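A single protein chain has been omitted; all remaining protein chains appear in their positions.
We just call them A and B in the order they show up, numbering each chain from 1.
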Amino acid sequence: MFRLLAGRFLASLGTLFFVGLVLFALTRAGPGSPARIVLGADATSDQIAQFEQANGLDRPFLEQYVVWLCDVLRGDLGKSFVTGRDVAGEIADALPVTLSIVLFAFAIALVVGLGIGISAALRPGRLFASVTRLGVVLGLSIPAFWLGIVLIRFVAVDLRWLPPGGYAPLSAGLTAHLQTIAMPAISLAVYYIAVLARMTAASLQDALRGDYVRTARAMGLSSPRIVAYALLNALPPVVNLAALSFGYMFGWALIIEQVFNIPGLSRALLNAISQRDFLLLQGIVFLFTAIFVIANLGADLVNRVLDPRQRSAA
Amino acid sequence: MSAPLLKIEELHVGFRGADGIVEAVRGIDFSVASGEVVGIVGESGSGKSLSMLAVMRLLGATARITGGRVVFDGEDLLAASEARMREIRGRDIAMVFQDPQSSLNPALSIGRQVIDVVRAHRPVSTSEARRLAIQALERVGIGEASRRLEAYPHEFSGGMRQRALIAMAIACRPRLLIADEPTTALDVTVQAQIVDLIAELRRDLGLAVIFISHNLQLVAEIVDRVVVMYGGKVVEDGSAADIEHAARHPYTRLLKACVPSLQGPLGPLAAIEGAPPRLGRMPPGCPFAPRCPQAVGVCGREMPALVTDAARRIACWRPQ
Partner (left out) sequence: MSRLAQLVRTADWTGWLGATIVLVMMGAAVAAPLIAPYDPVAISIEHRLSAPGAEHWLGTDQAGRDVLSRIIYGARASLAVGIGAVIIGALLGVSAGLFAAYAGGLGDQITMRIVDGVASIPLLVWAIAIVGVLGVGPVTIGSLQLPNEVKIVTLVGCLFSPVFARVTYAVAKRIVGADYVKARYLQGASHWQIVLGEVLPNCLSPIIVQATLLVAIGIVIEASISFVGLGVQPPQPSWGTMLSDARNALYSGEWWLPVFPGLAISVTVIGFNLLGDAVRDLFDPRNEARTLVA
């Protein structure tokens, strides 16, 4: 187990290193320099040169990269060209916002998705099965950001049940907070509800056909316990999928934030792009990549840990 | 004569097929007395496993009991509620199946699975359940049981897994153990061990045992009586000694002749000509008639009734 995990882990590290390099190269290769944006359109070339020197932008590219990498490893993501604040600070302001939406969406997806999947596996009625199949196809196909738009139109504008956008942090009260993250989280969650429901139903149905279920019935175990027996064997692929989903959710959250005008990482990212705020841009993209990598590794780890055969076989 | 522990009368089991019900068990009768070991012998498709699953009411969605009575200790099992059957299963009647590898839950320890069976039927404390589990494992010959409780099925060998399943089966001291081909998936040496174990348990616990097998020689060692099934019907039913030395049904005789002997001159292996009948395509008369070297006209037309003759029953127009 550990050898394979170590291999994956090293590959991920390699990714982070390599993509960091690519990101670095692109930001500096692309048109436009932060100097112009920060100093204004009528900055003199002297001022620009001074700015670039002060921020190390005139050094050889590879040197810049290595310096930045060492800084990152020390925990220093640099300072934003535009605001002068720590990049880490900027991210720390925006991250909880995005995180609250992703976490809420993840919780919804898990609870509803697994719930539907388990019900579908336990109730083989044809009507229920058809309805669930239809629901899954719809959930997989309706784009989250469109769902968000439709929800805003009907729930916020027509029915006025929830605010159409914006964000209220927890400090402003739990109700207010939930009101602003409800629709974004639901829009984000629907696709993953479908994905998890489908996998759970298939996996549980498969497990219920196992011979050990027949043994359990023959030994007189109660129905709930038999379902639990089957579920234990059915869960690993579901948990694996859930870990992967968590990673993907972060990406799609960026789009959802734009739909609902939420001041999370998407705003920071888009601002960093338009203002050529390289260090902030790198910091954010690096963060997202790190989260995604960890989610993927977590999914792998889950697979190894949950199956006792794999645990000792390694 | 005291009432039998288990009495099966005219049991019919069928499958729901494309055009109506296809019968796989076509009216079988036999009984098992308390503490008696009965071997059910027959080819694949003879209905032996299916009839026992029906007794336990463990049939899947596609098979159903289409007629008959099953009485266990005076209680009609076919009329019992599912909740009542859950009480009976594992506690009064226990069943072990053919493939020990897949019959154990790979995600749980052996101990957990045995304990769960105990706690399903007896309201005991965790520590008491644990003690009973250890006791059961030791009884089936699994040494160092308290350490082995934590082990997972994949850490056991095939024979030990089957022992663990038997431990689960006898943990609550059932009156009847149904063993459906318990040794078929095991090595030959291990087969003998499991058979011996079952014999031992029968002695120590006063268990009645139904031992299903396609191997007549294997069951002959430990059974008191042999029931031979073919084509969904009982064709012969006699004491082990009778079947061993004086089998009367042509099928039983041919079965015995199939076992090659290590003594005597070498010769071609004996086999029974033809193939077992297919479900839904049963001949109108005796199911064995197409393959029977003794068959005459009436055999193909009319089903012979099961006739009692001394301590034996036989369904044949021309018993040998």
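FYI, a residue touches a chain if its C-beta (ideal position, glycine included) is under 8 Å from a C-beta of that chain, and two chains touch if they have at least 3 such contacts.
Nothing here was measured: the structure is a model prediction, and the numbers come from that model.
Taking every chain of the complex into account, the chain not shown here touches A. Among A:A54, A:A107 or A:V137, only A:V137 touches the chain left out of the display. Set against the missing chain, the residues A:A234, A:V293 or A:L306 yield one that touches it, A:V293.
Checked against the full complex, the one of A:G78, A:P184 or A:G247 touching the unshown chain is A:G247.
Touching the omitted chain from chain A are residues 7-8, 10-12, 14-16, 18-19, 23, 26-27, 30-32, 137-138, 140-143, 145-146, 149-150, 152-153, 157, 164, 192, 195, 198-199, 237, 241, 244-245, 247-248, 250-252, 254-255, 258-259, 269-270, 273-274, 281, 284-285, 288-289, 291-293, 296.
As a working rule, only the chains that are shown with their structure count from here on.
One simple way to say how far apart two chains are is to compare their mean CA positions; for chain A and chain B this gives 55 Å.
Across the interface of their complex, chain A is touched by residues 56, 58, 85-91, 94-95, 97, 99, 102-108, 116-117, 120-121, 152, 154-155, 165, 168-169 of chain B. Touching chain B in their complex are the following residues of chain A: 210-212, 214-222, 225, 229, 232-233, 306-309, 312.
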